[in-house]
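Please read the structure below before turning to the comments.
All protein chains but one are shown in place.
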Amino acid sequence: MSWLTWPFRCIGFFLWFAKEMVTSSAAVLKDNLTPGQDSTPGITAFDSQCRNDYEITLLAALITLTPGTLTLGLNSDSKVSQADVAVSSPAKTGPLTIYVHGLYSGSADATREELRDMETRMLRGIRREGAPS
Amino acid sequence: MIGVDLGILIIGVACLGSAYRILRGPTQADRAVAGDLLLFGFVGLIALFGVRMANEYTFDIVLVAALVGFLSALSLARALTRGKR
Amino acid sequence: MTVAITAGLLVFGAVYLMMKREMLRVILGFILLGHAGNIVLMAAGGTSRRDLPYGSPEDLSTIADPLPQAFVLTAIVIAFSITIVMLVLAVTGNDDDDTAAAAKEVQE
Amino acid sequence: MSAALLPLFVAVPLMMAALLVIVGDRRVVHAVGLLGTMITAVGAAVLLILEFRSGGAIAHGISSWPFGIAIPFVADMFTALMLVVTGLLTIVCSWFAIASGRAANVYFAPLVLVLTAGVNGALLTADLFNLFVFIEVMLLPSYGLFVLAARHKGTLQQVAGARLYVTLNLLTSTVFLIGVGFIYGTAGTVNMGELAGLAKTDPTVAISGAVCLFALAIKASVVPVHGWLAAAYPATSPAITALFSGLHTKVAIYGIYRMYAVVFDGDSRWLWIGVTLFCLTMVIGVLGAVGEKTTRSILAFHMISQIGYILLGVALFTLAGLTAGIFYLLHHMIVKASLFLSTGAVEVRYGTGEIGKLSGIAKREPVIAVAFFIAALSLAGLPPFSGFVAKFTLILASVKAGQIAAVVVMLLVSLVTLLSMLKIWNGVFWGDSKSSEKVSTSNADDDAPATSPADGNLPEASPTGTAAAAASTSGRKQSVAEPASAAQSSGGVATKEAPTASATRADPETKASSATTVAERPRIGMALAGPAVFTAAITLGLGLGAELLLGLSATAAEGLLDTTAYVQAVMGS
Amino acid sequence: MLLTCLVIALLTCFVSPLITKFLGRNAGWVLALPLLGAAVLAVSAFADAARSGSADSSGSPVVQQWVPWMPTVDVGLGLRMDGLALVFTLLVLVIGALIMVYSTRYLEPVGKHGTFYLLMTGFAAAMLALVLADDLIVLYVAWEATTLCSFFLIARSGAGAREPAIRTLLVTVAGGLLLLAAVTVMIIATGTTRLSDILVDPVWSANGALTTAVAVLIAMAAFTKSAQFPFQAWLPDSMVAITPVSAYLHAAAMVKAGIYLLLRFSPVFADVSVWNVMLVTAGLITALFGAIAALRRYDLKELLAYSTMSQLGLLVTMIGIGTPEALKAAVIHTIAHALFKSALFMFVGVIDHSAHTRDVRELAHMKLRMPVTATAMGLAAASMAGVPLLLGFVSKETMLKAFLDAPGPAWVPWVVTAAAAVASIFTFAYSARLVLGAFGGRADRSEDSDDVVREASPAFWGAPVLGATAGLVLGVTPFLLDKLVTVGATASAGEEVEAHFALWHGLVPELFVSLTVIAIGTMLVLARHRVHHAMAPYDFPISGLDVVDTAREQTIRFGGVVGGWTGSIAPRRHLSIPAVALIVIAALAALTIDDLPAVVGEPSDPLDWVLVVLIACGVVAMMQAKTLIAAIVVTGVVGFGMTVWFLQLGATDVAITQLLVEILTVCVMVLLLRRLPTTFEKTPPRQHVIPLLVAGGAGLATTVGVWALTGRREMSPASEYFLTEGYNETGGTNLVNTILVDFRALDTLGELTVLGVAGITIAALLRARKPSPERSANIQDHSPLIDARDNTVFVRTAAKLMAPIIVAGSLILLLRGHYEPGGGFIAALVGGAGFALAYLAAPSDRSARVQMPYLLLIGLGVAVGVGTGFLGYLDGSFLRPLHPEVFGFQATTALVFDVGVYLAVIGVILASFNLLGRPPKRGGQPLVGGSDPGAPTHESDVSDAPTDREKRAEGESAASGSTSSEHSRDHANNPEESDEVNAR
Partner (left out) sequence: MDLLTIIGNITIVIGALVFATAALGVLRFPDAYMRVSAVGTAGGVGIVLLVAGALALQPSIPNVVKVVLIVVVHLASSAVGTMAIARATYITRTPLEHFEFDELAEATPETDAEEDELSERS
């Protein structure tokens, strides 16, 4: 059944993301256009629930595209390579940590919160099944 | 087509800003990222100039530019680490 | 006029860089010089006609001259080839690309 | 010969180069492919000469497009002569390269073949942009040949020389390209046939053409843009120096002759510039030569000087002048190659070309010595060699044209030329090989571990030993002009060479350990000496039987003086 | 007949090595014969001519012959023997033969004498050619040949002879060049190279300036050869040569060539006052200087050398006087001098051989018991001294008579005669010094001591005795020479001269002069020790040799300076000169061109200025950039600016190509960046000034050039053709592409060759020389972000997304190139970008999937391109596109051509990434493909993806979390290191 709803979930997610883009853009723009800096920059470690290269890449890209946040890189405890494995890779065994540079969230936890929200929405949007609730 | 001309001017000015950052630095990363932005700017300029000239192959070029712009960003990252992947 | 100024600017930078010590800068100078050559070729076809030379156009008065474009295409690729060669030369000299030091050592 | 076959002068070497690259490293196949192609090309070019005995020209528009659209390939006597001599030189230099081990890799033969294709194309084309392309087709393989060496045995000097060589040539070709652009901008064509005489009537075309001529002048190393050649040419291997000396500058000179004849129609208004610059070139070149300290740098500066002579022919722009110039050009290609090849053979076998480091070669290598001396005398313009005929006809033409100052310059330069040739003769060929043996014996006493553990077939001296050897060598020759500075400089080189010795030792063509004495080296075999002897024989033959080449040159000169045949051929009418 | 003589001489020369090989030093016996034979032949030919009455304008007999040589410049092998030539022919051949004979005993019994005889016979042949030449070119050639022969003959006499040989060569070659100048001017002025015609050409009387100029040139040329002031120095210097050489050089060859030249041209210049003044002045100075110097020498040979100089001075003076009487004197004195001087030299050689010294001071302690030698040498010396009954007396009498009758102002005869008399006095004195020095010695002890020197063998002294005796015989019967001197003098005077010599002419003034000379001379001999002491302090202030040497050294030094101007091998100096020169050209052009055609249309668009400003900023930024990264980035900026410019100018294909090339260039640069320093060096501000000026000037010149030389004409005819006919002719709608692959496919073929060769070149370069070591960045090795495998996930995923787009795009661009933007280059560049992406996305350099047989690809590319060209011959021309029907579609071979282009471009891009971006292959072989020497298989076999073992090693290192080992593997640029890493 989930494959029936998949296109709508997908579009829904991207619409949500577009809205997010506009709001956070406004924040950044305001900060930029007003004198001084009111940002609270910091780097957050975020353990992702993404299961394959495509998910993690999409997530990282979306984070980067979102105004105010930037993916710095990735660290997987499991060093089993995905590079040479064909298209669909098995789920990761260990946590996949994304390090994110955030500007306006105030604290690491707040950032994690936002990221988690985004990740969940994303996985719900793009996974045909098995998305986190 | 005033919007196109205006767009060209705005992007042109933005590119100048990036160029300033490239020269100023202070870190290599600053130069790299400013360079990245500048190249994006040129992708935009290609689109705008192409449309303005009514070039029917504008989007072909932009597509190619988008593809290779990626290469330039990756190369810049590689340049920062001097080959370290 | 804009094309002429562009060509002049490119040559300006090119000559300045060619007079530098480091091979890499010299190469960059040559990249600029190559651009200058190409823009001169484009200018040679006339810059008042700028429409694309495709198909079999009826009205030739606005169509860009295709011949210089072919020239420039050839020239770009040739310049690219030589640039690669020069770049390799830049890293096969000394530990750095310092041509002056290499020359000095050779002359000793 | 059908004009439609002219492109084969380019296509066949190119195809052969491609095939050799595909075939991979098979030495015999490469040698046969290279020499076979070149001999065929020379044979075909000789047929062309026969065809043009009484003048005329043939042309073909590549791909049979109409006139003005197709790239035209044209041949007349001048082209044919150049095709023959460049081909011959390529054969001879390839032979030398094969004999000296420089060709022992997969790259040599393909690169030389592409170079040949470029040379032939540049000689044949009557389209200025196409000329630019073919100049590049010449240059790219040259960059490769310049740095060619045994694995990891390329020297720093080679790279430094290559940097200079590449950058200067790139500058030249870009300037040429810009000139071509201006010509297209003003005349609306780059076809030599359509351009014929335009520079005489249209000053904007003239200035555009001047840019092209200037570019060719840099390439030909005319003063004041001459220094690069003297600095770069000695940096590569002898075989390659010889090859380049015969091909690169000469194609540029050919271009100058052709362009001034066709596009400028021999416009007499600008000839004085040529006379002035070319006389300066003679003087500056020869002075540079006489001041140099290694054989090849002397010879490289000579090339500059001689180029002044050659180009004076076009600056006179009379039948006599052009005839003399063309004869000089062809003679010079052969003689210069001969000199580079004879000194190169010494350099390959004895490890250095530095004046004062060798002596007694004449006794050990009489064949090479005679070959060198013949070529040297020929270069200095002494009879009965081709150089005399060249110089004499040129002087005759200059007097006829009333250029007395040029005559005076030529005569003075001849004298200094001889002086510098004697410098090589004195510094390399003369003397006693025994004396250097003594030096080496004393070295061996001082430094017991004379061989390196890595590849110990060639003895290697310690830096101090080498310096001492060099110093005592020059000390012994008190009468040599600058004993003190010679000792200083050779000592300096010796100390500098020591760290790089391990990198250069095993390569037969790089400066090997300089302390190895003349007597210890194996002699130069006939395979290595052959090219020098062959070319020396040609210069003698061209001196005694000068009439043949003079007649052909005169035919070629007539074609330049009256370009009707050439232009009509290009125009397809 | 003359040709036969010359051929005989030349053949003698050619066979001499062979003869010497068999006979050793005795070859001289054999070699003398053909010389004598030739002399006989010459005489008989001349006699025939005299009988048959073939004569020149002055009525003397002449033999002529003409063989064409270089008709283009009207040069032939013209030979002509008149009386003058006959005299010199005889001297050259007879004296030559004597010296050949003499050499058989002078030379060492064993040794290599091949070159000696070769050069001596060559010398004789050259001299013969010189005196017989009736063509100026032949004359010059022979002149230089004598120079060369003498150079070698001097030079082969040991290490000490080299410098003298070089000095001799330089002086005489300089003279040769003057002769060449004279020859050229004469040829141009008279329109012929034929000497006999030139000598009677009306131009001499018509053009005074020309005549004077040529006279000066000829005189100077002869002065160098005959060692006349100020060119006298080389002659004594060349004494180092062995005696037979000196004998020939001084008596009959070399120096006599100058005398011959003067005599030959005397008919034309005898009335030119510059000629007279030059010859007389130089001759007298030389005569006096030589005579005085000779008196002060200890070495007998050196004494003779100065004596030659002096005698030649007298000869030159005679020619300078120029009257028939003087020329008559010159001819007979030439003969006399040849006889006594050759004899004297040979005798000195005999003494030298027997006594092992020729130093007067050493000989003074010896007793020479050599009666024959002493007598004959005495005779020869007496002849030189002008003692009656000897030929020298006759010639000196004739000379004095001519001097006393010298034309011109009244003081001239007096001054000339007085000077000649003084020279003769010294001649008498040094002649005596010669004989007394040789034989006047006293052995210190008894006769059987070692210091007594015995007579040599007759074969040794035979030849010189012959010469000395001839002097005596002819001295007693001088009328025997009447005929010879008559014809000789007639030829050199250009008018009928009668010579009548007799032993007794009566009490004529010259007899009194002669007697005075002998009297004073005798007194000088008697007072010789006092004279010697008195003269000792006076040395010539400037040594001529020093002048030559200084000139030579200064030339070399100055040459060093001149070479130093451009000596640097660093490109920047060499590059700046053309830039300056271009500015000059532009400035000159601006001055010469005054009106230009009108500008056509509106060449600018307002928004062009955006591009101008951006490019200006980019350029300035490139100039300002202090770090390499910044420089490369802003280079990209300018490149992208150019892309937009091309787009703006309606050049879509160009824009795409520019874009792709720009990016690939940046990619390659980044590959190399790790081997270069981070920053450029700082240059002090003042060092910016000149570059800025030059660059500014060049830029301005370019702008003005583009403004003036472009945009001022309508569309070119060719372009109109492309636009109107391009589609019809080729079926392609992308007209730029049709130009590339149809109309101007040859350019494209060249271009793809260039690209391919660039690949080969970098392979060759990197084979010849290892690149500089890599410099690692300051990397945070322990960061959680360090793992390459984790962190390339994004890129790899993106690359997977783009791969199909790139592949499809590349193919589409290739196939549609003839119709829409694209074509082989663009398609291949896009494909190359794909490879670049694959390279950049790979988790390690080694695993980057760019390993392909790039050399093969390049070779195939070129082969396909040329092969398509060959196909064109099916339709009659190279590269003619064919349009076969394939499955009902209209295909074009242009597409095949584009495939060739594609392959070559891909090959080069792969070459770059493989050679520059990947660690070297195992076993020390850098990845240059299977065509490596020693590699048996093709490169597709060997340079494939990493081996299984390698992959395992990588997997292990990744699994163990050893990130630093991964790091170091990337930096392992030499085989040992990488093997070490892999082995761990």
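Letters A, B, C, D and E mark the chains as written, and numbering starts fresh at 1 in each.
Basically, contacts are C-beta pairs under 8 Å (C-beta built on N, C-alpha and C of every residue); 3 or more make two chains touch, one makes a residue touch a chain.
Keep in mind that what you see is a predicted model, and the values were worked out from it rather than measured.
The chain we do not see here touches A, B, E in the full complex. For the chain left out of this panel, the touching residue among E:15, E:779 or E:811 is E:779.
Mapped onto subunit A, contacts with the missing chain fall at residues 21, 25, 28-29, 32-33, 37, 39-45, 57, 60-62, 64-73, 75, 97, 99, 101, 103, 106-108. Contact between subunit B and the unshown chain involves residues 1-4, 6-8, 10-11, 13-15, 17-18, 20-21, 27-30, 32-34, 36-37, 40-41, 43-44, 47-48, 50-51, 54, 56, 58-60, 62-63, 66-67, 69-70, 72-74, 76-78, 80-81, 84. Within subunit E, the residues in touch with the undisplayed chain are 777-786, 791, 794-795, 797-798, 801-802, 805.
Following the convention adopted for this analysis, only the chains that are shown with their structure count from here on.
Between subunit A and subunit C, the least number of touch steps comes to 2.
Shared contact partners of subunit A and subunit B, listed by label: E. Shared contacts of subunit A and subunit E, meaning chains that touch the two of them, come down to nothing at all.
A count of C-beta contacts for the chain pairs C-E and B-C puts C-E on top.
Centroid distances built from C-alpha atoms place A farthest away from subunit D.
At the far end from subunit C, in terms of centres built from Cα atoms, lies A.
The most central chain, judged by the distance from its Cα centroid to the centroid of all protein Cα atoms shown, is D. Mean C-alpha positions place subunit A and subunit D at a centre distance of 66 Å.
With centres set at the average Cα position, the gap from subunit B to subunit D is 47 Å. Within subunit E, the positions touching two or more other chains are listed as 567-571, 575, 628, 632, 648, 650, 652, 664, 669, 702, 705-706, 709-711, 713, 715-716, 718, 722, 744, 747, 750-751, 754, 757-758, 761, 765, 769-770, 791-792, 798, 820, 842-843.
Shown for subunit B are the residues in touch with two or more other chains, namely 53, 55, 57.
All chain pairs that touch, listed by label, are A-E, B-C, B-E, C-D, C-E, D-E. Contact residues of subunit C toward subunit D in the complex are 18, 23, 26, 30, 33-34, 36-37, 40-41, 43-45, 67-68, 71, 74-75, 78-79, 81-82, 85-86, 89-90, 92-94, 99, 102-103, 105-106, 108.
Listing the residues of subunit B that touch subunit C in their complex gives 53, 55-57. If you check the complex, the residues on subunit B that touch subunit E are 5, 8-9, 12, 15-16, 19, 22-23, 25, 28, 31-32, 34-35, 38-39, 42, 45-46, 49-50, 52-53, 55, 57-58, 60-61, 63-65, 67-72, 74-76, 78-85.
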